[in-house]
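Every protein chain of the complex appears in place save one, which is left out.
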Amino acid sequence: MDESRIRNILGSIQSGRLSIDAAFRKLRHLPYEDLSFAKVDHHRHIRQGIPEVIYAEGKREEDVVAIARSMYKKSKKFLITKASKKIYDGLKIKNAVFFPSSGTISIGEDKKKKGNILIVSAGTSDIPVAEEAAVTASFLGSKVESIYDVGVAGIHRLMDIRKSIDSAKVVVVVAGMEGALPSVVGSLTDKPIIAVPTSIGYGTSLGGLTALFAMLNSCVPGIAVMNIDNGFGAGCLAHKINIL
Amino acid sequence: MDESRIRNILGSIQSGRLSIDAAFRKLRHLPYEDLSFAKVDHHRHIRQGIPEVIYAEGKREEDVVAIARSMYKKSKKFLITKASKKIYDGLKIKNAVFFPSSGTISIGEDKKKKGNILIVSAGTSDIPVAEEAAVTASFLGSKVESIYDVGVAGIHRLMDIRKSIDSAKVVVVVAGMEGALPSVVGSLTDKPIIAVPTSIGYGTSLGGLTALFAMLNSCVPGIAVMNIDNGFGAGCLAHKINIL
Amino acid sequence: MDESRIRNILGSIQSGRLSIDAAFRKLRHLPYEDLSFAKVDHHRHIRQGIPEVIYAEGKREEDVVAIARSMYKKSKKFLITKASKKIYDGLKIKNAVFFPSSGTISIGEDKKKKGNILIVSAGTSDIPVAEEAAVTASFLGSKVESIYDVGVAGIHRLMDIRKSIDSAKVVVVVAGMEGALPSVVGSLTDKPIIAVPTSIGYGTSLGGLTALFAMLNSCVPGIAVMNIDNGFGAGCLAHKINIL
Amino acid sequence: MDESRIRNILGSIQSGRLSIDAAFRKLRHLPYEDLSFAKVDHHRHIRQGIPEVIYAEGKREEDVVAIARSMYKKSKKFLITKASKKIYDGLKIKNAVFFPSSGTISIGEDKKKKGNILIVSAGTSDIPVAEEAAVTASFLGSKVESIYDVGVAGIHRLMDIRKSIDSAKVVVVVAGMEGALPSVVGSLTDKPIIAVPTSIGYGTSLGGLTALFAMLNSCVPGIAVMNIDNGFGAGCLAHKINIL
Amino acid sequence: MDESRIRNILGSIQSGRLSIDAAFRKLRHLPYEDLSFAKVDHHRHIRQGIPEVIYAEGKREEDVVAIARSMYKKSKKFLITKASKKIYDGLKIKNAVFFPSSGTISIGEDKKKKGNILIVSAGTSDIPVAEEAAVTASFLGSKVESIYDVGVAGIHRLMDIRKSIDSAKVVVVVAGMEGALPSVVGSLTDKPIIAVPTSIGYGTSLGGLTALFAMLNSCVPGIAVMNIDNGFGAGCLAHKINIL
Amino acid sequence: MDESRIRNILGSIQSGRLSIDAAFRKLRHLPYEDLSFAKVDHHRHIRQGIPEVIYAEGKREEDVVAIARSMYKKSKKFLITKASKKIYDGLKIKNAVFFPSSGTISIGEDKKKKGNILIVSAGTSDIPVAEEAAVTASFLGSKVESIYDVGVAGIHRLMDIRKSIDSAKVVVVVAGMEGALPSVVGSLTDKPIIAVPTSIGYGTSLGGLTALFAMLNSCVPGIAVMNIDNGFGAGCLAHKINIL
Amino acid sequence: MDESRIRNILGSIQSGRLSIDAAFRKLRHLPYEDLSFAKVDHHRHIRQGIPEVIYAEGKREEDVVAIARSMYKKSKKFLITKASKKIYDGLKIKNAVFFPSSGTISIGEDKKKKGNILIVSAGTSDIPVAEEAAVTASFLGSKVESIYDVGVAGIHRLMDIRKSIDSAKVVVVVAGMEGALPSVVGSLTDKPIIAVPTSIGYGTSLGGLTALFAMLNSCVPGIAVMNIDNGFGAGCLAHKINIL
Partner (left out) sequence: MDESRIRNILGSIQSGRLSIDAAFRKLRHLPYEDLSFAKVDHHRHIRQGIPEVIYAEGKREEDVVAIARSMYKKSKKFLITKASKKIYDGLKIKNAVFFPSSGTISIGEDKKKKGNILIVSAGTSDIPVAEEAAVTASFLGSKVESIYDVGVAGIHRLMDIRKSIDSAKVVVVVAGMEGALPSVVGSLTDKPIIAVPTSIGYGTSLGGLTALFAMLNSCVPGIAVMNIDNGFGAGCLAHKINIL
């Protein structure tokens, strides 16, 4: 139901063509979504905090390019995750940036960054997931610092980054294999920690389930855990917390 | 927001105290649920097809008795699942029936039964789940026929019940262990079949997961599968289909 | 044993060549299947409700084409699931329709559609499974309406389709990831709901097991659940219920 | 190494008894923890954000009482989780509060509450976990609002609490069975959401794993997930975010 | 349909009251089970090789006693598995034997034993399962030799029993934990080997799944594997093979 | 230690160069395997019942060809499983037979077949596993009858093969998906049954684990179960039983 | 075969009653175990390194007491694991020591301890497993130092024990929940590390599987992992390494 139909009903009351009882019945039976959800839709960005993002995996390359271009036309910004270099080349949009480790493409992010998110990852193989989190949070408007390759096996390196932890508002920790890094980082700070397990490992890493379960069982209380390899989700959550 | 507030707005338009524009803005910002969901609530029974049922497991006996009595007062009917004999004794409601295998208590079911549901179970240990399905469907108003102990190991018994299958509108098949019975029943009829795995078995029965997975993989196409031991759910679904 | 042999026995009684005792012994030892199962075979379509369908996966393309052609010759109709475009091109049967999302090929479906099945799917990646269900049910003779891309994350869209739900006899809900959509749809209607989990997702989606388990655990009672990605089974069941 | 030993080394330099080279070598070989970690210990509360809490499960009742009393003596405050009524009775500490659903005992929480945490739970059986989260966050100094029994099966109830969502800084959503509630809540707000799966359910709920996996797979991006039944962890994380 | 009805039809042909055509139609539509399955039932023992056995677990003690007595009356023999001493005491049947490790009760087994079954078990905790296999096979009429406590950790003991292996027709090997014994026994003989995993073990023994999977993966080809703790099944299979 | 060394010791006793005591000590410390295991090796075929077979999977094609040729030279017979057509072409051994469904190559099997093994498989996709079992048992010297495509969904077909079951000594049943066929076959006979689950199926078939678990949980007692897709093992076991 | 029989054969050669050929054949067919395994048995302690230990779990208390007394009589020493206080009280053996956390009873251990094993455990709930490892290794003759309650959440505590690590020959690390402690300890030393996961934790700790898998996936190379809660095994392995 469009706005005009409601105005018509109200006009009919005003003009006396419609009794209050009859108008009430008409309004009562209006599909509620015309009144409220339409409006909500208008503020979709605000309601969910994450503007439309394109998940390229499983989509045809030409489709991703078309969606991205249309989105760019409307709002001059978009974020594509799990994208190939071929998609990037097909976009032909100046200033769009391609991040090859994670396969993320970003354009139009706000230049004025808010807060401070620290993203720490354990091994070189965890970098794609960490990068996806970093690009996502940055795209959404957060300031991000990334420190890669801080494994538990080289625990002294972790000590080096204590200063960065202290100046961050929220810390994202990305780790595969035994997934111990969030516990170790968490033992050194009272900042909210977002743990992202990766599928890095073999045998009993079970495609990342072991790291995931280890993080959910951390003896440091209150660590937020994401799905395996979900750098995008970690970036979203970190941003939501960072802008509080 | 109650009805009177909407009527006030409409009255103000009628009386000229409020412009259409202003009234529209007011109505537009009404929480939609006042207009639509309240109404929906009024028809809750119709909307979900299953009147309020009391799940006794994990609740204190005196609480179950209190809820049941209050419900009986309002509507003269209720169904309690996973109930103990002690709850039944505590109810002291004449004509309430206790089904000891499944621990179900029922009162107030419609005397005029519709359609015809056949409930078949494989072994004696599967009877509690089959009985819960039967009592539930009967309570909701369906006619139910039950045939117990029709295992695959005694496959010729299954042939005996072919007549019952033919006169049913929908067939519920309850089985544990290898969960093969729904496939066998399904090979003999084109009626909708609802398969309920039970947790009966040991070792690799995995608490019913094996029967569940076997039923989901049936080579007979289109078998509806329920959660393990979910006789109540099977009774609900069978009834919904039976009254079509 | 063919019919003639039984007739011979009966003829020998009539003519007095065989005593009743001897005839009874002969009949008693006849393999029962000669008497009953042969007859049953004749009504195979009626007995199982689903005419022969070709499952192309794992079969050689030329074999599928040959089977389909032979079936077409006999009955002017067939349904091929999990088929490639190459198979379709090889068929060279006019009026056969190829559905590229699901890889289904259909010909000869009845023009007079019965009832009304609504098929709702959550994300764009779930469309292949939803389409397979739709094509199957339509091939079997059911009227089908499909609404795609109604995710929980955009729950207001779901409200838009309430009218479609109300006019359907049975609703098929296809969803991957957390598999929440059937619960949400089920909270709005008392129609039978068939839930189909898809393998869409990553990490803890466990190839669709999470969506499957979530659907089996729905707090809406009586949802019928199918195997992961089993659009064909959902179409069969929906049709069986729809024609009741 | 205690402070006095370092002072002795420094004194020896001052007095000329020790060359800078020798002193440097001595200091260099000091166990670093004497210098830094001791200090850190002093600020343990600040470092991890969660003052010492007593986890009663698996401990003998008299031990829990002794630890709690000693802690109360030192700091006038403590939080005991998974405690029995018997422990509470044994404490004999005036003003200590016992929360029977979750078995939590709390005393000494700050009267001046900060921020606003909303805790929503799906079914009555999920209340113990929700209560543990609420008591924990409140003990740590956060203002908490709790709304229980907002299931997906009664989705319209969820709409009623939209105002509470809007006035919260962070939302904790507690749900068992299919674990769909966080997705539904998440579709209505851009606040950080903390999802807590509970072990409520049977069969394929797999002791809460299904709800956990469903939450990790939510189509709403950026939901923070906790271990099964981990109300305490959710309270900690919600507080950490709430005080940002 | 009873025999008399068929005889009536045949009599009507003989007397000329019924044409062959009409008789054929009548017979054709007889439920086939009257002709064939009834007969089969009469030979149930022969058809499945295992006379009726009572599985006591999950049944009430008085029910087991009643069933056993009735069975004893008819055939002077029965086997009860998973029985308690209380059931045995309640039976009050002279000569019935109670085997306390496995909780098996047996009476009426044939005195003339056939063939030779060797039952080997790995640890003392595996004896209940081995005993159930031994009592079952003996009850069915097989000669059984049992050697207990032949673990892989004491592999030289295995060598001692080589003579017993050589004189057996089939070997049952019962083992928990890592389930390696069937492979080791299998490396020494070409007799059929039946492997029975037990639930003995902890941690990654996963209730016997590890032993089961190890046995299914034996590098000795052609080992027959039973469900976890299924001594009864092993006894049945060993007997079936032993009497060939 | 070779035979000559033992003969030398014995010769030294005879000639008086060695006392009995000294000879005993020498013999006592001989590695036992020289005395016994060497001999055993000589009878390897008899000891394990299965002459050397070549498992081609994971081996380089030229290696398989070389091993097979060398084996053929020595004994004029071999069996290769999981072989490609390319291996077969490379062999260039006249009379070697290639079975394309299962990828088995066989030569030199005994012409005089013993006993009678029936191999039944459920669906067309199960044929490769059934064929591997058939070729293996035949190669080892057993007479084999194979009946393919006897699914539970077409349960009447099973009745047709009852005569074949009756004339077999042991029955191998191959089935994927829900794995119900062995239970159904087992309900009709008292012959030993060997059940082979296949990896055919999708979703909750879990790569054959569901069929495997269903077979292990069969309500027909005493079914021998093999690893998933293990046609070779089934052929070995069937042969071992068949030649008893 | 006893020694005398071999001596007889040798004597017959010497006396000329037996040819070398005949004697060789006789000796060749001797069961090898008479020659070698008997001897091996005599050195059982040396061969396996772990003298007979009594595992009390699942055994009747009076049986454990009887076995222990008999063992004490023969060798004045024994170790009982998983024992109750009641068993200890029943023993009535002076100087036997009962360790209540782990339920271990020990007597007769060597006073002269060798080497140095460090046992570190993460939380108070892990102490039973750590104690079992300590008592076992000490019983076998190793010097053991134990440091309990060194969690990752209090990682600075770990630094305090660095000196103990440096003076140990092998380190046992016991931890439940996320199982991260072995990685952290391993990052600080090049000593062999034995990791023991415990079943401490809830939800996704999966009864210790998560800690086990995390330890097997440690990014510190070469950590030896034991079964869940296997303190006894860890004590055995630590001792074997410690005495090298």
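A, B, C, D, E, F and G are the chain letters, set down in written order, and residue numbers restart from 1 in every chain.
Keep this in mind: a residue touches a chain if its C-beta (ideal position, glycine included) is under 8 Å from a C-beta of that chain, and two chains touch if they have at least 3 such contacts.
Everything numeric in this text was worked out from a predicted model, so none of it was measured.
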Query - Neighbouring displayed chains - absent chain, whole complex - result: A, D, E, F, G
**Report entry** Omitted-chain contact residue, chosen from G:130, G:194 or G:211
**Finding:** G:194
Report summary line: Out of E:103, E:128, E:151 or E:192, the sole contact with the unshown chain comes from E:151
Query - Contacting the left-out chain in the complete assembly, out of E:128, E:179, E:192 or E:235 - result: E:179
Query raised in the report: Taking the full complex into account, what residues of chain F touch the chain not shown?
Result: 31-33, 37, 40-41, 48, 58-59, 197, 199, 207-209, 212, 227-230
Query raised in the report: Given the full complex, what residues of chain E touch the hidden partner chain?
Result: 122-123, 151-156, 177-180, 183-184, 186-188, 201, 203-206, 209-220
Report task. Provide the residue numbers of chain G that touch the chain removed from this figure. Result -> 46-50, 53, 169-170, 186-192, 194, 212, 216-217, 220-228, 230, 232-237, 239-241, 244
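The criterion applied here is as follows: only the chains that are shown with their structure count from here on.
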Requested in this report: Chains touching chain E and chain G alike, please list them.
Outcome: F
**Report entry** Centre distance in Å when chain B and chain C are each reduced to the mean of their C-alpha atoms
**Finding:** 24
Report task. Would you mind pulling out the distance in Å between where the CA atoms of chain F average out and where those of chain G do? Result -> 39
Query raised in the report: At which residue positions does chain C touch at least two other chains?
Result: 31-33, 37, 48, 153, 156, 186-188, 203-204, 209, 212, 216-217, 220, 227-228, 230
Report task. Draw the chains as points, connect those that touch, then say whether the picture is a line, ring, star, complete or other. Result -> other
Requested in this report: Please list, in label order, each pair of chains that touches.
Outcome: A-B, A-C, A-D, A-G, B-C, B-D, B-E, B-F, C-D, C-E, C-F, D-G, E-F, E-G, F-G
